[in-house]
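Have a look at this one before I ask anything.
Every protein chain of the complex appears in place save one, which is left out.
Labels for the chains are A, B and C, by order of writing; each one numbers its residues from 1.
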Amino acid sequence: MHYDFELPFKVRDYECDLQGIVNNANYQHYTEHTRHEFLLSRGVSFAALHEQGTDAVVARIQMQFKTPLRSGDSFVSRLALRKEGIRYVFQQDIYRQPDERLVLRSTVEAVCLVNGRLSDCPELDALLGCEAQQEV
Amino acid sequence: MHYDFELPFKVRDYECDLQGIVNNANYQHYTEHTRHEFLLSRGVSFAALHEQGTDAVVARIQMQFKTPLRSGDSFVSRLALRKEGIRYVFQQDIYRQPDERLVLRSTVEAVCLVNGRLSDCPELDALLGCEAQQEV
Amino acid sequence: MHYDFELPFKVRDYECDLQGIVNNANYQHYTEHTRHEFLLSRGVSFAALHEQGTDAVVARIQMQFKTPLRSGDSFVSRLALRKEGIRYVFQQDIYRQPDERLVLRSTVEAVCLVNGRLSDCPELDALLGCEAQQEV
Partner (left out) sequence: MHYDFELPFKVRDYECDLQGIVNNANYQHYTEHTRHEFLLSRGVSFAALHEQGTDAVVARIQMQFKTPLRSGDSFVSRLALRKEGIRYVFQQDIYRQPDERLVLRSTVEAVCLVNGRLSDCPELDALLGCEAQQEV
């Protein structure tokens, strides 16, 4: 698997729940933060986009939880982006460190709303270096 | 669609992010709380289960975000449970109130770990009223 | 103690951390939600205020944690408001139910920013029914 971006993290204890493992909702936080840092690495600010009237919104998420993260764990969140029609499809996987054990395998599909309307964003695509491919 | 349980909610402003809509991760919070309240309605406490060495853990989630919730919105979170092999499959959908507009359609698959090992839990199934069906 | 408003809550399991008790940061969530529902009960929407350029921001918080809340606990969050100069001083206390045991005693001081500048808001004060008193 080839990824376009990765970000290191460490579990924060408040992210763990009464089972002593990271609460599942936090994996969405990790993957969202990874996407936004990926955007920044390409010169795109999620907050600035919003102020300009362009909102990237998530339409669909699939997550498979493979190994729970615990207090003290370090991990890396990796991302690969492809474009399918007007959808941005992010493959987002998390690996525990240093043993590279797979923690989460997920797919996040986002679309752009410009002033509230579903829209193609060719300038954004150019920055992100993703070319639309024909949907099968 | 027939549901087994429902729980009313109201958006809390801290759940909204800088886009002015509920941050996606909170939908996992809503659906988790709904599952745990459903368990309680059947006499099963998630926390007590944990203390007894039985952990229900989520293996897989699929979510489709249909309409964003906003500050001030009320909504109902509905749940239907079926058993597939050893997996508990929760259909969990959220509807804005009072207009019943679909907000989220999701499927959450959980399994039971007893003292850390994947296990069938017939006593739990009896309480939840779910019978295992043959997987197709 | 006389309170101006109260709101019932139930602990959600995702709010508990690995100590098996509600993580302290959630008490700020509870008290914020209580303030915003209090505002709504007086016809004031926090989100609408923000869109009109008026932001109520918290300047200072004091919290005393008396009894931890746990999975399954119900509680009531109570609020009393007084005005001191340009500061809105909220006494916000939380009581476990049904035994009325004190969980949290807190004071939250907020001020209004109008278009980013510290400001008095007489219209807001009229709605909230709070009269400025001389600071000692």
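Basically, a contact is a pair of C-beta atoms (placed from the backbone, for glycine too) under 8 Å apart; a residue touches a chain by one contact, two chains touch by 3 or more.
Note that the structure is predicted; figures quoted are calculated from it, not measured.
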Contacting the left-out chain in the complete assembly, out of C:Met63, C:Val114 or C:Cys130: C:Met63
Residue in contact with the excluded chain [from C:Glu32, C:Glu84 or C:Asp125]: C:Glu32
Sole contact to the chain not displayed, among B:Cys16, B:Leu81, B:Ile94 or B:Cys112: B:Cys16
Hidden partner chain, residues of chain B it touches: 13-14, 16-18, 20, 23, 25, 71
Positions on chain C where the hidden chain makes contact: 18-19, 23-26, 28-29, 32, 47, 50, 55, 57-65, 68
Missing-partner contacts on chain A, residue numbers: 12-14, 16, 20, 29, 32-33, 36, 40, 45-47, 70-72
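Please note the rule applied: only the chains that are shown with their structure count from here on.
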Interchain centroid distance [CA atoms averaged], chain A/chain B, Å: 23
Approximate Å spacing (C-alpha centroids) for the pair chain A, chain C: 33
Length of the line joining the C-alpha centres of chain B and chain C, rounded to whole Å: 29
Chain A residues counted as touching two or more neighbouring chains: 18, 23, 25
